[in-house]
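Removed: one protein chain of the complex. Kept in place: all other protein chains.
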Amino acid sequence: MSSLLWILPLVPTSFGLLMLGVRDRRWLNALDLASNALVATLVVALAQHVMSAGPLRAAGVFAADAVTILFLALVAFLGLTTAIYTVGWMRHKVAAGEIPERRLPVYFALIQIFIATMLVTVVADNLGVLWIAMEGTTITSALLVGFARDRDGLEAAWKYIIVTTIGISFGLFGTVLIYAAAAHAQGGVPEGAMNFTTIVAIAPTLDPGIVRIGFIFALIGYGTKAGLAPVHMWLPDAHSQAPTPVSALLSGALIKCALFGIIRFHTIARGACGPAFAGDLLLLFGLVSVVVATPFILTQQDVKRLLGYHSVEHVGIVAFGLGIGGPLGTYAALLHVLNHGVTKALVFFVAGDAIGRCGSRDMRRIRGLLRVAPFAGTFLMLGAFSLAGTPPFSIFISELLVIQAGLAGGHTLAVALFLAMVVVIFAGLIHHAGKMAFGAPEPSVHAGEEPRSGLLAMSLLAAVMLALGLTVPVPLHDVLVRAAEVTLGM
Amino acid sequence: MRPDTGSSLMFAAYAVGAAAPIAAGWSTGVTRLLGHLGLLTGAVMGVWVAVLSLTQPDAPVVASGPALFPFAALSVSLDGLGAYFLLVISLVAVAAALFGPAYLRAHPTRSAAVEVAGINVFVASMALVVFAHDALTFLLAWEGMTLASYALVVAEGGEGNARAGLVYIAMAHAGTALLMGVFLLLVGRAESFDFYLIRQTAATLSDGERTLLFFLVLGGLAAKAGVVPLHVWLPLAHPAAPSHVSALMSGVMLKVAIYGVLRFGFDLLAPREGPLPPSWGWTVLILGATSSVLGVLYALQQHDLKRLLAFHSVENVGIILMGAGIALLLCRRGGACEVVAAVGLAAALLHTLNHAAFKGLLFLCAGSIQVATHLLNLEDLGGLGRRMPWTAWLFLLGAVAISALPPLNGFVSEWMTFQALVLGGAALKGAEGLAAIIAASALALTGGLAAACFVKAFGVTFLGRPRSSHAAEAVEVPLSMRAGMLLLAAVCVAVGVLPGPVLSLVDAPVRCLIGGPGLGALVTVRGPLVLSALGTDGGVTAVSTTAAAALFGALAVGVLAFVAWPRAAGRRLAPTWTCGMAPDSRFDYSATAFAKPLRFIFAALYQPKRTVERDTGVNPYVVRRLRWEGDVVDIAETQLYRRLLDGVMHVASAVRRRSTGSIHGYIGYVIGTLLLTLLAFGRA
Amino acid sequence: MPETTPWALALGQMALLVALGPLVTGLIQKLKARLQCRSGAGLLQPYSDLAKLFRKGSVRADTATSLFGAVPVLVLAATLSAAALVPVVYVAPQGSDGAVVPLGDAILLLGWLALGRFLTAAGALDAGGAFGGMGASREMTVATLVEPVLIVVAFSVAVAAGTTDLAGIVAHHTQGRHIFGAPDLLALFAMLVLLLAETGRIPVDNPDTHLELTMLHEGMLLEHSGPGLGCLVLAHHTKQIVVIALVQALFLPPMASSLSPRALAVAFLGFAGLTVVLALFLALIEASYAKLRFFRLPQFLGIGFVSAFLAAALRLL
Partner (left out) sequence: MTPELAARLIDAIGAFLLFTMIHILAASQLYRAIYVVAAQSVFIALAGAVLGAATDNLDLWIIAIVTLLVKAILLPWLLFGVVRRIRIHREIVSVIPITVTLAIAGVIVVVAFHLSSSLGSVTQAITGNALPVGISLTLMGVLVMMSRRTALVQMIGLFASENGIFFTAMAVSQGMPLIIEIGVILDVILGALVMGVLVLRVRSSIDSDIADLDRLRG
């Protein structure tokens, strides 16, 4: 069974390399779907195994515990839905001549390798491998962000690669420090000292001073990659210039992998320096992210930048949940990772459609979506309400739990500020979404038919969004509870 | 049939109604019919369940729903208070279900599916709020109610509706956030979402904490109930929805917020024993008084019929809060205060039912005017009385009821509120007593203004000459719409003339909230005839609305016989004398003119602005054309919201301008954050 | 006379008031004429006017709806119901449970008068002329300013008596437990100001004129004719004597202690005497003051409100 961990990243990589040789678009789409479907089945098998027989380890490099399962599920699900969406989207783009036929193989290959690196990040037990995979994601996604080769695309790609590489190098520095602390605790003979499981086991014996500095470097490092304020500034640029499927993957999955890194280091820091230190830092950064994102959301004109800043806010909410800690807080944060990933991908797909249809990214010119594309318009409103955190959608439940945990944990002032910001963002988002959905469309906008594959992807995401809003199914609940225990190092 | 099977049937009916669009395969006609049929059966079941559980309090509905969420079991229960509000909700829902199909056929929104599904989900979630017995169901239903009504408000598309919808949902959500904050504080302490445990922990709170929580909740609920400082969304949202939905929103949704105030004030946050903190009662009383006076003052200057009615909802919510305020102030103080508290609470509850009835009726009449003339601006209507006799008489009945004039239901609940205020004033003595009397005079002022406003609304719309071609060609609305209106009118007359039975229904919630003897012993209801409240020191204050109505009826018949007796000189029709000029609609008194004296007297509040353009042509003394344009300012909106909004947007754009696009700035932030965090947290 | 049922009592006193209504108006006109050194019409002139009106035919505006015909009937019925509530000469002793049909509540009385006013204003708009609209608009504005003051006056007395039931208040006075102190004086003064407004006398409204711009109450009756106008005029007279009776009931009720004819006669004489005094007051004001500009009214009625407020304050503090 542990060989499954090796096969998992290999599948998309091999498909990616295979795609380099294929020229025809339809074949590329088919391969893309096949690769993601395979990855999804592997993840399900892995999940069943881990939940029944406990964590799985492979040759000291890879390991899969409950937290991994959660993130694997998210990456696989988003990969699959993005693949479905890409079918219709790519047909439209190629027809409109925006992407030449000859660059298709490169695009699809890059997507597969991008997903592969994300899978490795999440499955990695060795912190070094985690770092290498994270650097891999940065490189592949930078090329994807700059895929359009226009001035803004390249600018976004450059900012993305430079700022995140700086962040990642700080992450490496943090890893080095923690590895050093682990090596010294084990009397200088570091055989498994780089592995997360061993470090967590010996965490109480680590020297708190070193771990404290290491954790700060890792938090700022991986935080830059995740988009925590005030180091978030690359995120709106990169997410707004990337092609729609890539934006969905960036916002939905990549940010979560960075958060996965933060969760790993959070567990180590909790073990070494006690819960207060790591918790307060995460709480602070979470709150700062939510507060910083608010003004930008209110006065935003570009729809994709709006969604970018919204991702910053939701990453802040996850960090806020982790910072509050305790079984309920961590449970809520992990649930929120899932909820936000799904909802954000949906809204990015709808935004992509809207931009394609209305020919402009400026929200003032996107109007009357409900009249021009009724399905996309309804999904836009559903997604907007879900993002803003209203029942019966999933984000309301996780925000409710975060607030409950916060109040139970005695952070009343922080929660009050958090609630105020969430309400202001609610008003801003509904205002933007309302203006886009209602009203009369511009004369030039045509009410063309909506690609079926896009609608399938969106309805899949909307279904999960609504289902998680109404109930938390038992299997998911078990995974979340065990993941929370792993995160808290119990 | 036991109440809990009844209630599950009710929710099933609403579910069928909501699912109608899917089942009916998108054909508009069938969707509408099936949807409204579902709504009707659901509402009728609701009335049945409510009456059943009110009359036999020993069969409470207690059920725990499916364990949707592992951390919170959804539980449902219906006590006296819940049942009474269920009655109010279901009653207006029946009328709306009757009124709906024809209205939507004549005045369709963009998609039939949204209309039907929206209204069913809306009514179902309101019913679920009063059924909720744990925090999570309450919040889910509360937000579901807001979402469904938002969908209905924006269903008709168009820019105006979208903006109205936005303001509405933004304020409603702010209210819910406050509510969620308080609930979760309590849940955090009680470690469970269930109301029973929340009640236990709330009882152990210190008075300061309890009052802080109550004011937070009051803020959240006031935003939803449309109390004055937070009422700005109400005149925007209610007119934007289809009329039968406006009736539901105005008549019923505001009451769900009142249910929240009562549930928190008397039940959830109340201390185990001893009187409630006085600050609660005073705040609610003062909020009530200001809401009622300002609500009706702003209503007077409105010329869109539905906006006028929406502002009146603010006024009537104020009157209900006055009753509730006096009850909060005096309950659990024993002796005479107990009597007055019971009367005050009964007045508030009865007025909830009355307002739902006559406001629903008036909104349905506005809907039928909208169907007949596609107009709602009073200045374009006129002369509809001859063309739409049914709607005219029903509107008049509603107007008399809302102006609290005998013999209809408005008078009964206003009379009880007056009793509560006066007897409360007598019992309180001193400055507090005086304040109660002032509140009573505010209530009287509201009554007077409401009468003036509805004479204007009724007179300008239905009497005199039609002011537009649409108004001239108006035709009476079909029977199904009139059925809805007649039902509510019947309720108004019934409660007005025979308050006995309804007061026995009000007895259950009063005893559920205040305990003690409840209303029975205090308000001697000898059969349907007599309604009286014991005076503080023995004097019996009694009025029998039935006897008064009977006397009035007899006298009216007598005088009619005398007047209608055929006279020798007979009768003649002739045009109205307008000093020799040919009479036409421009002679009639317009709504603006009618409200002019009051605009002049209350100028400080209105700050009226007007511009007059005289087109005199050659001779300056002969005015060929005069154009008058006037506007009244809603102070709450301009001072409070405009300033708040502009402030937030100003700060937001200032922050946004500061962010440079250069990569050097980004890197600078990364280094800066790292250094600061290292310095702050680096050392142990 | 065995225990007379309250219905008979109420109807009897109503009949009495209806009968005396026009006489009081005639008396006030006569007194005003005498004060203006002219002989003026006879005391019974209002009765003959009414008789003439009830015999005449009626002319109805072509735009009017069926409401126009119904308004006079409903208004008169409402005013008569109000008349039935005011205890004039005898009040059944308090606390006697028996078949007491509690009718006489002050708020209900004000309610009936408000209903009359509401319907008259609606009727005025029906005929579709400018004068009806102006009369209705101004009448409702005055009513809006008068009602709160009426309520505060009634309540300042009700707080002392512990009930708003007129019979209860009268019993409170007659059983001597009530000493006529400063609050009552202020309340009486406020009530007199309201009396002028309610009956449409000079400073507020000019009952004798037909000049469109000045008349409030008259403006609403402009379009009515024949029996309809007769009903409205009769309603106006009845309302006037009802308010006068209300003033007496609230402050110094000349009530009979028992149903014996002698006691009733004495009570009636007391009532008549007080009514003459009030009529004289009204006539004096009418003769010596000019009509106030309409937008000066708030100040005038403000005096009433302040004194009522002070009455309530003295009562409670």
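Chains: A, B and C, in written order; residue numbering restarts at 1 for each.
Everything that follows uses one rule, which is that contacts are C-beta pairs under 8 Å (C-beta built on N, C-alpha and C of every residue); 3 or more make two chains touch, one makes a residue touch a chain.
What you are looking at is a predicted structure, and each value in this text was computed from that prediction instead of being measured.
Partner chains of the missing chain, restricted to those shown and counted over the full complex, are A, B. The omitted chain makes contact with just one of the residues A:18, A:132 or A:417: A:132. Check A:142, A:283 or A:315 against the missing chain and you find that the one touching it is A:142. Screening A:32, A:65, A:125 or A:237 for touch with the missing chain picks out A:237. Residues of subunit A in touch with the missing chain: 126, 128-129, 131-132, 135-136, 138-139, 142-143, 146, 149, 151-152, 154-159, 161-162, 165-166, 169-170, 172-173, 176-177, 179-181, 183-184, 190, 194, 207, 209-210, 213, 236-237, 240-241, 296, 299-300, 305. Residue-level contact of subunit B with the missing chain is found at 656-657, 659-664, 667-668, 670-671, 674-675, 678-679, 682-684.
As a working rule, only the chains that are shown with their structure count from here on.
Contacts between chains trace an open chain of neighbours here, each touching only the next in line.
Here B is the chain whose Cα centre lies closest to the centre of all protein Cα atoms. Two chains share more touching C-beta pairs than any other pair, namely B-C.
Note: centroid distance subunit A to subunit C, computed from Cα atoms, is 78 Å.
One inter-chain figure worth recording: subunit B and subunit C are separated by 35 Å, centre to centre, where each centre is the mean of the chain's CA atoms. For subunit A, no residue reaches two or more other chains under the stated contact definition.
Note for the complex: subunit A touches subunit B at residues 158-159, 162-163, 166-167, 170, 208-209, 212-213, 216-217, 219-220, 224, 230-231, 233-234, 237, 277, 280-281, 294-296, 298-299, 328, 370-371, 385, 388, 390-392, 396-397, 400-401, 403-404, 407-408, 412, 415-416, 419-420, 422-424, 426-427, 430-431, 434-435, 437-439, 470-472, 474, 477. Touching subunit C in their complex are the following residues of subunit B: 383, 385-386, 389, 392, 396, 400, 403-406, 411, 415, 418-419, 422-423, 425-426, 429-431, 433-434, 437-438, 440-445, 447-449, 451-452, 454-456, 458-460, 462-465, 529-530, 532, 535-545, 547-548, 551-552, 555-556, 558-560, 562-563, 567-578, 583, 587-589, 593-598, 600-601. Across the complex, subunit A is touched by residues 68-71, 110, 136, 139-140, 143-144, 146-147, 154, 157-159, 161-162, 165-166, 169-170, 173-174, 177, 180-181, 184-185, 187-188, 191, 648-649, 651-653, 655-656, 659, 661, 663, 665-667, 669-670, 672-674, 677-678, 681-682, 684 of subunit B.
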